[in-house]
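Take a look at this one; I'll ask things after.
With one protein chain held back, the other chains of the complex are shown just where they sit.
Chain lettering (A, B and C) follows the sequence in which the chains are written, and residue indices restart at 1 in each chain.
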Amino acid sequence: MKQAKTGVWLIGALGSVAATVILGATALRRGLVSSTGLITYTKEFDKLGLVDIGEMEFGGCDIRKGDLLKSLRLLSGECKAIDRRTLDTLEKDLEQTGKYISSGSIRNCGQAIEGLSNIADNNCKCLRDEIKEIRGAIQRFRDEKNLDRVVVVNLASTEPLLDLTYCHGDLNGFENSLDENDTSSVRASTLYAYAAIQEGCPYINFTPSNGALIPAIVQLAELKGVPVMGNDGKTGETLIKSALAPMFAYRALDILSWQGYNILGNMDGQVLNHPENRESKIRSKDQTLSKILGYTPHSRVGIDYVPSLGDQKTAWDFIHFRGFMGATMSLQFIWQGYDSILAAPLVLDMVRLAEFAKRRGEAGLMPQLAVFFKSPVGVNEHRLSEQYHMLKNYVKEVNKNPEKLKMIK
Amino acid sequence: MKQAKTGVWLIGALGSVAATVILGATALRRGLVSSTGLITYTKEFDKLGLVDIGEMEFGGCDIRKGDLLKSLRLLSGECKAIDRRTLDTLEKDLEQTGKYISSGSIRNCGQAIEGLSNIADNNCKCLRDEIKEIRGAIQRFRDEKNLDRVVVVNLASTEPLLDLTYCHGDLNGFENSLDENDTSSVRASTLYAYAAIQEGCPYINFTPSNGALIPAIVQLAELKGVPVMGNDGKTGETLIKSALAPMFAYRALDILSWQGYNILGNMDGQVLNHPENRESKIRSKDQTLSKILGYTPHSRVGIDYVPSLGDQKTAWDFIHFRGFMGATMSLQFIWQGYDSILAAPLVLDMVRLAEFAKRRGEAGLMPQLAVFFKSPVGVNEHRLSEQYHMLKNYVKEVNKNPEKLKMIK
Amino acid sequence: MKQAKTGVWLIGALGSVAATVILGATALRRGLVSSTGLITYTKEFDKLGLVDIGEMEFGGCDIRKGDLLKSLRLLSGECKAIDRRTLDTLEKDLEQTGKYISSGSIRNCGQAIEGLSNIADNNCKCLRDEIKEIRGAIQRFRDEKNLDRVVVVNLASTEPLLDLTYCHGDLNGFENSLDENDTSSVRASTLYAYAAIQEGCPYINFTPSNGALIPAIVQLAELKGVPVMGNDGKTGETLIKSALAPMFAYRALDILSWQGYNILGNMDGQVLNHPENRESKIRSKDQTLSKILGYTPHSRVGIDYVPSLGDQKTAWDFIHFRGFMGATMSLQFIWQGYDSILAAPLVLDMVRLAEFAKRRGEAGLMPQLAVFFKSPVGVNEHRLSEQYHMLKNYVKEVNKNPEKLKMIK
Partner (left out) sequence: MKQAKTGVWLIGALGSVAATVILGATALRRGLVSSTGLITYTKEFDKLGLVDIGEMEFGGCDIRKGDLLKSLRLLSGECKAIDRRTLDTLEKDLEQTGKYISSGSIRNCGQAIEGLSNIADNNCKCLRDEIKEIRGAIQRFRDEKNLDRVVVVNLASTEPLLDLTYCHGDLNGFENSLDENDTSSVRASTLYAYAAIQEGCPYINFTPSNGALIPAIVQLAELKGVPVMGNDGKTGETLIKSALAPMFAYRALDILSWQGYNILGNMDGQVLNHPENRESKIRSKDQTLSKILGYTPHSRVGIDYVPSLGDQKTAWDFIHFRGFMGATMSLQFIWQGYDSILAAPLVLDMVRLAEFAKRRGEAGLMPQLAVFFKSPVGVNEHRLSEQYHMLKNYVKEVNKNPEKLKMIK
């Protein structure tokens, strides 16, 4: 059976995560790296018939003019895990991919992000025109590459929080806002999500930006038969939190305080150094504990920009807890991981699963992907193991009832 | 309904864990401490009708002559979590309990343990007589306290490994060994387990000593309708391991090395400083990773005696792992907890659940208690969350089918 | 030789550090604790003839009405190192001392500190009158206790930074400001320092508050023959910084980043949670690195209030450095100490040395005390070992030239 040809259209395509996604997929195709870190390549997922990463085509947009190879060379300086010699080997392939990266939108993205941009802003355009442009870019990518399906993934920098009002609550209201060109009601991520769904493309919001999967957009996805999911890829400190916090619950130990400090030096760190952007991130990280424990301990999540660390994020978490007879004890952990290396395989896993969901005819939120997110939209379960079992049960269910699948092609 | 009167007979009753169990139960009865740390006091367990800890009576045996109050005063010096003023308040109650602590057995316990003992050894006695003595002590405790049921818990120091031979594999063979007085086939823990089951007492092996729940003994428990479980209470480093290791599996990250170093200064530490006793402990800790991961990474568990730490165990674990594109990363954790404070509530939770199981008519192993053990006998599941759900499912099942219970009294 | 009777007048006498100073000195007098932590009790200081801590009398002031014993009972709840039973034993002595604690000043101390105060403010009074009141309190203490010398130590909460202007630069200018009642030119700490020196009392500024040892005040001390020193007792993270940073210099290793995060839960933590007060603290901590290294690496010092920790301060420092061939490496440390327990002996050591300096006829700054401070006024040396040798050389010098001493009494 010839595989469907799948495109992956990355918002923030020159950023570290996106560049690592493209590099990793290319290296995988060329047999230079193994599938370590890709959960969909473990045997539980064998029978699903997910699209091969080696068969994927990549494109996208970015708010910086630039070229992919240069981004990767810079990244290999910050992230010892990206080997210059791999880059050299894959130079040709990467140059080819780089051609499908167009200019992105910085609509209401805040000073930190605007400061990074070196393209003209679209502020003079009306929202409907901006959406049209985004759809056009996706269409061109699909047509030129002759793709069966395109999955859109938001990997852009964290935007400032969007204050949600009644207009975001239902699709009609939101369409009106667009008609009235109420620019205050959107951020760039909102426009991308809207455009992707209108193009029938599954949409993954890997960022904490809350403007993307507002209720109105989720309704649109349901209406159009498009699967979507977010928010905020769970790659480091929160991943561990969601593995460790249940332990305290299972032992009836009271968590008194959970302090977490993250230091990192990539562009993500630079953007998160701005309080308004950081706010989005921290809010996304913060609910994990309360949801798992059923109460809210004293807690703080700090993120600081430490340039010398580059892409190597380091987190120290101090957990103070009370046990039997009132005794106070502590658990500390130190996490040292490469941000992009941890994020990239999650993106690829989700692209495979989202393409599959689209093929099956799923629409709206994909709760089976909760395990990949810090704030899984519409899912209350934050415990890692339970989230993983949601995914496993989904796979089991799908394998059990193949006749129910409305598989196209 | 008048509650059944439950006795708890502790092997190693003057040790830190046992003393904390007794102190904690007494303090709970007097309303001096809350139920923090006791999972059976959370609402999931409400409907079971477990026996109140306040209603329990305590007794046991020890290889040291001594008095409980003195042990607790010493402990309060090593473990800041044991408050001298609580001791003073409960002095009378504790003195009363102390009267039911008789002399224990050091049969084949190795030099480290024998060195701690200040009672006459029983080596001149034959095994059947030793068993008779143990049964006698349990009977006296039951009779004098007028108890409905007695749960026996092994909290003694870790014995050297018992080499299992064919005679341990089935009950007949083992009975023959006893008849022939083959002293090499047992350790003290074996005699205790055999005696407890003959007395119809549920038996919990909280230690790593492998001589207690040999196959022959489990068969005896099945035959006699006695629930038993072990081995080795999961209180610290292994607890965290069983919560964290699945995270790596759920992300398809390869664990390259997992090094763990424990330092502690209580008597447990002193005994574990002896290679032959340490071997039992380390073997018990060691299988967790392989069972969870499905492969065996480079791993080491070190235990060192650091007198100044007293009961405060500190563990440093370094986990080296490989992710996408071969990148190596690390997670470290530092655990600082009071050994006895962490162990005591598990003992009390299990006494409640074992008494309940006995009342229900369960016999043989209690897999529902796997979550409490480093090496749950007969259970292959080592992931903490899954083990916890085994317990929760048991509770759900029991609540659903109360008619199936053969509740006595 | 009958010892001179020495009084210690503590500003912030009900705070954790002061209460620990008083408790510790009392316990030392009663033989309940050893001299661990007191450097002046090591043999290098033997021949100096420093005043015995057991012979000291304590008094002071505070901005909270309260009683010393109650403060200590509260403290023993937050700081496991303060034993309730020691308090009970010393109850009488401590009650006696508590009588000499009068009302303090909150002049320009900022909202955080004012919020803690439950006494009437002095804002309606003119500065000269406030000074007169402070002097009066010191005089009463000296007279009633019949003291030969009184050492004043500032242990109050950290004030917001005082912007230094030309009026602080010389004594005449500053006296004019006082005459003109220019309240904006002082903080409470300024008034205390001025008053103490006018009373001939050596003055130690153990806080980071920069209003105390302004140049004009130092001039006054020189003029009046009074030894003074500050700022900011070096008890934890900065202490280690000053021990470790030279190591990197001695190996020609480049420090790229030094991130430090402090968490604590005592009143100090509560006050430092306010940005304006924190600013003083952080500025005081921040210069250590630059002074030791000769360059300024990327650095951050965070302080967060974590109530459950009480007096137990925990600090995590991450040091990223570059070595030979450009390799980047790291050193992390975790410090867990009781703030008050670490500070109190430094206060007592310095009282002994300041009383001695006064007796010798020293005036103005005491550079020999640099080792005790984060920001030693007038001293450029921040390396711990070198600072310690400054103190040792002072002792050696003094021992060599006893004839030069103008020892009174």
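One rule holds in what follows: contacts are C-beta pairs under 8 Å (C-beta built on N, C-alpha and C of every residue); 3 or more make two chains touch, one makes a residue touch a chain.
What you see is a predicted model; the values in this text were computed from it and never measured.
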Identify the residue among C:V8, C:I82 or C:A193 that touches the chain left out of the display.
C:I82
Considering the whole complex, which of A:K65, A:R84 or A:K396 touches the chain not shown?
A:R84
Give me the chain C residues in contact with the hidden chain, please.
20, 23-24, 27, 33-39, 41-42, 79-82, 86, 239-240, 243-244, 246-247, 250-254, 322-338, 341-342, 344-345, 371, 383-386, 388
Need a quick check: the contact residues on chain A for the chain that isn't drawn.
80, 84-85, 334
Residues belonging to chain B that touch the chain removed from view:
256-257, 259, 261, 263, 298, 300, 302, 304, 306-309, 314, 316, 318, 320, 328, 332, 334
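Assume only the chains that are shown with their structure count from here on.
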Cα-centroid distance, chain B relative to chain C, in whole angstrom
50
For chain A, residues contacting two or more additional chains:
328, 332, 334
